[in-house]
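The complex appears here without one of its protein chains, the remainder shown in place.
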Amino acid sequence: MPGDSRRIAGPQDSRAPHWFGRQQETHQEAGGTRQDGRGDHDLRPVYLHTGVVSQATGSAYMEMGQTKVIAAVYGPREISRREEFTMKGRLCCELKFATFSCRQRRQHIQDNQERDGSLIVLQALEPAVCLDKFPKSQVDVYITVLQDDGSALAAAITCAALGLADAGVMMYDVVVGCSVRQCGEDQWLDPSVREEFRPEVESAGDHGMVTVGLLPSLNQVSALVLDGHLQQQTAVQAVKTCISGCQGIYPILKDCLVSSTRRNVPSLEQKSGQTSTDGQNGQT
Amino acid sequence: MAAPRVCVPGERLVSTADCESGRGTYVHHGYIYSCLAGYMHKRNLDGKELPIVEVIRQKEDAVPRIGSIVTGKVTSVSGRMCKCAITCVERTTLREPFRGLIRKEDVRATEKDRVEMYKCFRPGDIVLARVLSLGDANCYLLSTAENELGVVLALSEAGAQMVPVSWSDMQCPKTGSKEFRKVAKVQLQQE
Amino acid sequence: MKEVPMSTCEREFILSAIRDRKRIDGRQTYDYRRLKVAFGMERGCCIVELGDTKVLAQVSGKIEQPKKNRPTEGSIIINLELSPMASPAFEPGRPTESGIEMNRILERNIRDSRAVDTESLCIVAGEKVWCIRADIHVLNDEGNIMDAASIAAITALSHFRRPDVSVMGEEVTVHSPEDRDPVPLSVHHMPVCVTFAFFDQGEFLLVDPTRSEERVMNGRMVVGMNMHREICTLMMSGGMLLVKEQVLRCSQIATVKVAEIIELIQKALDKDAQARQAGEKCGFAESVPSNKITTNKKEPTSVDTTAAAQHASQVIQEAGPVDKPVSNMLVQAPGTVQIGEGLVNTWQVDDEDMESEEDSTKKTATNGREAVAVSKPTERKRPVKTVSHAEDSGSEEEEKVVLYQGDVEMKSTEEPDATTLKQPTSSNSDKPAKKKGKKKKAAQK
Amino acid sequence: MATEQTLRSFGCEQNLLSRPDGSANFTQGDTTVLAAVYGPGEVKMSEEIIDKATLRVIFKPKVGLPGCAEKFQERVLRNTCESVVLATLHPRSAINIILQIIQDSGSLLSCCVNAACVALMDAAVPMKCLVSAVTCALTEEGQIVLDPDSKQEKESSAVLTFAFDSRENNVITCSTKGCYTPEQYQESLSACREASKNISSFFRQAVEKRMSKELKVKT
């Protein structure tokens, strides 16, 4: 990067090898079965794990197929930037793609995709967090995509929510994210990067990507992003598929949370004793 | 005892008809939901006909609330106030400190006007204090105006840990010299 | 760190002095402070002293691709560094308002006035040209950085020699100084800045203001001019109004001053050239005066290093042989392997040489060892070990599930199993807690 | 193998800048480093340390803008100074050390350390002890060359720099380039230690010379 004196600089310009390779862009063609042999509305195998970052208040790691996302939650901590007094807490999200997470190397400096990705995650999580429980302090959620094999944004949302729950931040409900890729007639749930690929010249008809953030047990949608162009009913259909997808992921997330809670079992007596004192303090 | 029920945020616990909502829960459409991943725990508080339902977990997010006892390290002392970094709230140790502030008039309960900050705190002291209010944007307002509150641990000029000799001064075991502090009466209730 | 604010009476004093045509350092209105130009060992390196104001300039050149719009021209970069060395007010990092302004003036004065011929810096049109860079570091700010910097810049540029280059078709060869004599830049003319400070809304003016004068002045004018009385820059700042006579007066004064300064620069350059001709040693190291009380010098001294070799071998002897690793590999899954704790032994060796070293630590060391002796019943260590092993199996679990490629079935099967893995950590963590409880009491005793 | 090694002539000038609280110009052969010290003075709120002074080293290369390499040097030099300066005597204050390279002809790091040390003395910053640094180079044949110039450094297989405290002559700082065996390491270490004694004695001379007038006044 020119002008970045804080990093070890490489050559002025360099090109990824595949750029010179014979262009065999193997993307999912319309019709036909999916490369990994799933049905159109199948999810990829999902793996979730909590408590992966020892330094953080809470953290989570998620795999959807080859997509790998890690999220760490810090706080409630002091609001970093000086601002006027607020009775509500603040939630901050930062989504980052590792430089090696994609086929094309990414830069260190935050780009637009990361910027609005962060915003979407924030919007997805904010309604779920009880912000009034930590006045004038903030909770930071840092998410890093280690490898992007499609629907990274959805994974980021789920992973972040799990991290928040692991951190013990009070929430009305967890949030689960899921994406659908609409390509002509085909509607692929939880698309891989190949399926996300869109040619420059798009054939007429529906083309687009829908990502939904869902509060599963309250069954409310907290975030909804659609890019591309879809007809009204297709769009609605796509959203429905997403929601069903979320509902599919939810039990896994729940199991993970339960087992992680069991893992660090609190000695109840002592705990309740403390809480009682807390309660009294609350009243005084 | 039976393995207590584990619940996750957004999980419906009981109806408000048979329980009251306690910590880690919230009420929605006449039902009590959990807002933590933890263990559901019912408690009967005397004087209440309905038991209180709470959700308890090991890791809890601790923010100073009004009235809670906090442990802090004094960072700077001026004539009017004393700044400190809050390191513990109740029993939970914070990962990152919050800023707290003890004003001159909140140091002790009696003869407030005669308080001299420099005779009460020194930078580096460990103090117990109660949260008075959330204060302004960057500081919590703390008070040590109770016998149990004040300096619990201080190092002397010689660098030795001093022992309290009265409510107003501590002594250095090495040199025997006395230093002024607003000493806390430590209650010996350690588990 | 902040600048020390100026007291009102000092301010008043300086002003009143100026009002009756006096300056606190005893100079006349149009006098410059003592100007000194010294050259470094390298080409294109010089230090300019204007009274106590001190500026270091270094010119360097490297081969780059030219700009698209100017394929046959080299480039000249001028970078004025307001180093924190010069004043506590200067912070490292991003330049300040005034810094940028001064840098601009320098660029206008030297680059935009085409003082240095850029065409002659072209090697291969559109492919390779010389990029000349002048770094000017302010070392001490006692006022009028501007003039000092401009003098330093032009002096360094005319002192600089770039390696000779020859082009044979495609081949571009850069000749080393031994191979071919480096060539100077073609400097057309030498523009130099003269700064005027104005007081009382431009009623009074001074040449070459000191720092204290700069702090009380209400405006300044910088005139950049060369031998041929051509004005290269003219910059007025401070938002004061001047009668045009003043401006004219300034330009007249400037012509005189510039003439003087450039003459001095030329002298210095010639002197240096002769010195190099004669092959005398040059550079700042030489110019350090040895007579001053604040300076001290020492001629080359010889050190006897006979002892070194055997002493070294002796040390290595003492340290003893390197012990082989006692590693136990745990292949968890293809691509994931883990080793437990490696070097399991205490630091007896140190305690030994601690004693030999100093007595102060001797006591602690020895009773430390006693402590070891008594407080090392193996069962005390055991739990730690077992625990940590249990734990590593845990972390291994984590590892495998975290990054074992694909194959999620096995992961999910791992899942319930994974629940066990945090237990050890907790027990591990509360173990020291117990310990410390004991300690705590000890402390209270 | 030659057992006599020569250090290039070295010299220093103290208090040559009017603005800083202390300044020094240290030369080893042609290598010249200018050091300036400000403080103890006001510290930024963000950098304040409640029980000691905040030490900051700014390392200015002669050409171009500072990058990672300079940051790295700054860290090394800062820690080196921190281990000799009695920072606890000036809590909540800032001590800034600025190092400007004037001429690099080998053994730069050691020259920086020495310059900083003299500048700190000149600024009357309280110190535990002095720190004196020596660089040595290892030739392909394993020969030790003390205080090498840039040519010798280029030809050498490894360059090692050590900084010693003036009390027990133990190693405060060690920074190396290139590959070498433990034996060679120990050998160069003890060789440099020998040399460092000359430097610390030189420091003493410089101070004595500087103070000579004041002594006369006193007596």
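For reference, chains read A, B, C and D in written order, and residue numbers begin at 1 within each chain.
The working rule: contacts are C-beta pairs under 8 Å (C-beta built on N, C-alpha and C of every residue); 3 or more make two chains touch, one makes a residue touch a chain.
Convention: contacts and distances are computed from a predicted model.
Look at the chain that isn't drawn here: its UniProt entry, checked against "Translation initiation factor eIF2B subunit delta", "Phosphatidylinositol N-acetylglucosaminyltransferase subunit Q", "Nicastrin" or "Ribosomal RNA-processing protein 43", names it "Ribosomal RNA-processing protein 43".
The chain not shown here makes contact, within the complete complex, with A, B, C, D. When the full complex is taken into account, the listed residue touching the unshown chain is C:331, out of C:4, C:168 or C:331. Between the chain not shown and the residues D:50, D:127, D:174 or D:207, the one that touches is D:174.
Of the residues in subunit D, those that touch the hidden partner chain are 68-69, 71-72, 75-76, 78-83, 160, 163-165, 168, 170-182, 185-186, 189-190. Touch with the hidden chain on the side of subunit B covers residues 71, 73, 87-88, 91, 93, 95-96, 126, 153, 161, 190-191. With the whole complex as reference, residues 63, 128, 172, 315-316, 318-325, 327, 329, 331-347, 349-350, 353-354, 357, 361, 364-365, 368, 371-372, 375-376, 381, 384, 387-388, 391-392, 395-396, 399, 402-405, 428, 431-433, 435-437, 439-440, 443 of subunit C touch the missing chain.
In this text, only the chains that are shown with their structure count from here on.
One finds 48 Å separating the Cα centroids of subunit B and subunit D.
In this assembly, the C-alpha centroid of subunit A lies 35 Å from the C-alpha centroid of subunit B. Distance from the subunit A centre to the subunit C centre is 42 Å, each centre being the mean of its Cα atoms.
Shared interface positions of subunit C, i.e. residues touching 2 or more other chains, are not present. Within the complex formed with subunit D, the subunit A residues making contact are 5-9.
Within the complex formed with subunit B, the subunit D residues making contact are 50-51, 91-92. Taken together, the subunit B residues at the contact with subunit A in this complex read 4, 6, 8-12, 22-24, 26, 28, 33, 35-39, 41, 43, 54, 56-61, 63, 65, 67-69, 90-91, 95-96, 98-99, 134, 136-138, 191.
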